[in-house]
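Notes for the one structure printed next.
This part shows chain A:
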Amino acid sequence: MLDQQLVNALSLGCVYALFALGFTLIFGVLGVINLSHGAVFMVGAYSAAEFMRVSGMPLWVGLPFAFAFCGVLGFLVDVLVLKPLRKRNAPHLIPMIATIGVAIILNNGIQGIFGAENLRFPPGTIPDDALVFAGIHVTVLELGIVLASFVLMGVLMLSLQRTQLGRALRAIAESPKAAYLVGVNVEGLFYLTSFVAAGLGGVAGVLIGLYSNALFPLMGQPMLEKGIAVIILGGMGDIRGALLGGLFLGFAEVLSVAYVGSNMRDAVAFGLLFLVLLVRPKGLFGSLKERKV
Partner candidate 1 sequence: MMEALDNFWSVYSNLVLSLGINGLLALSIWLTLACGMLALANAAFMGIGAYTASILTLNYGAPFPVAIAAGMAAPAVVAFVIGKPTLRLSGVYLAMATLAFGEVVRIAILNAESLTGGALGLNGIPQSTEWWHVALALVLTLLVLWRVRRSKVGRAFEAIKEDETAAGLMGIDVAGHKMLAFVLGGAIAGLAGTLNAHLTFFIGPAEYGFNRAVDILTMAILGGIGGLTGPVLGGTILTLLPETLRGLGAFRLVVNGFILVLIVLFLPKGIWDPARIRQWFGRKGSAA
Partner candidate 2 sequence: MSDTLLTLKGVSRHFGGLKVLQDVNLDIPKGGIFGLIGPNGAGKTTVFNLITGLLPTTSGTIHFEGQDLAGRKPFQITRGGIARTFQNIRIFKEMSLLENVIVGMDAKLRYGPFGLLASSGLFRSEEKRARDRARELLSWVRLDHKADDVADNLSYGDQRKLELARALATDPKLLLLDEPVAGMNSTEKSELMVEIENIAARGFTVFMIEHDMRFVMGLCEQIAVLNFGRIIARGGPDAIRNDPQVIEAYLGREDDEATNEEAAA
């Protein structure tokens, strides 16, 4: 049924958008393609599951925990790896390669600790009741995912547009040097951005994890690849583009599975990406803004 598919698409799209937002934040503000974002996503899921298992806390505590845990992780990556490279003024592909190293550490570290088999959330974590809204069957889970995503995205967008903090971040995105010269605490905001972006990625990980209830160490990999597809589709560094791109991909995937078959599901993201890169490298929404260093 189309309505059901639309709900699936919306919730999936929201998670993609959430992930892409974190990814794009880092690119826009720090100027780095953080290829460890997928690993952080995965760590979010694992950290929430483990935390809830050990402490017995419910999901609505586990989610903020994942946010905080991953936020700290993102902050550490920034301080230990990205900051020294910033100081050296390394050409921007170098930090990207370093984040690949971080991803390998995290992916294999988690595999070493938890093994490669699927991990599940503690029993009872996932609500399985459903509601009926205007004739559409919506599970509480999907509703929760959509709501949580919208709340987070809304807070993020509002902060960026309306607050002084947001203005400072946008100034840094234009030109870190100029922002520094007008008194913006650039380094501090880099730390904050890394924290928030990683936190968002971690939350996205929990949400997707709830969907499938099958966590595995490499679950961040396909997510990362799709995240890359989304932000290129939406225009790199463009927040609205990440949001719309994520939703678009969610819909494209679900609808293609429904009408074409599930084999090609993963190919959708890449096929689109490849096409767009060849035809319009700026993405559907973005402009190839050259950052003034």
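These made the cut because all candidates are chains of the complex that A comes from, given by their letters.
By our rule, contacts are C-beta pairs under 8 Å (C-beta built on N, C-alpha and C of every residue); 3 or more make two chains touch, one makes a residue touch a chain; residues count from 1.
As the structure is a computational prediction, the values presented were derived from the model and not from experiment.
J.: Pick the candidate that touches chain A in this complex from 1 or 2.
T.: Looking at which candidate touches chain A, I get 1.
J.: Name, in rising order, each residue of chain A that touches candidate 1 in their complex.
T.: Per the stated touch rule, the residues are 33, 81, 84-85, 90, 92-98, 100-109, 111-112, 115-116, 221, 225, 228-229, 232, 236, 263-264, 266-267, 270-271, 273-274, 277-278, 281.
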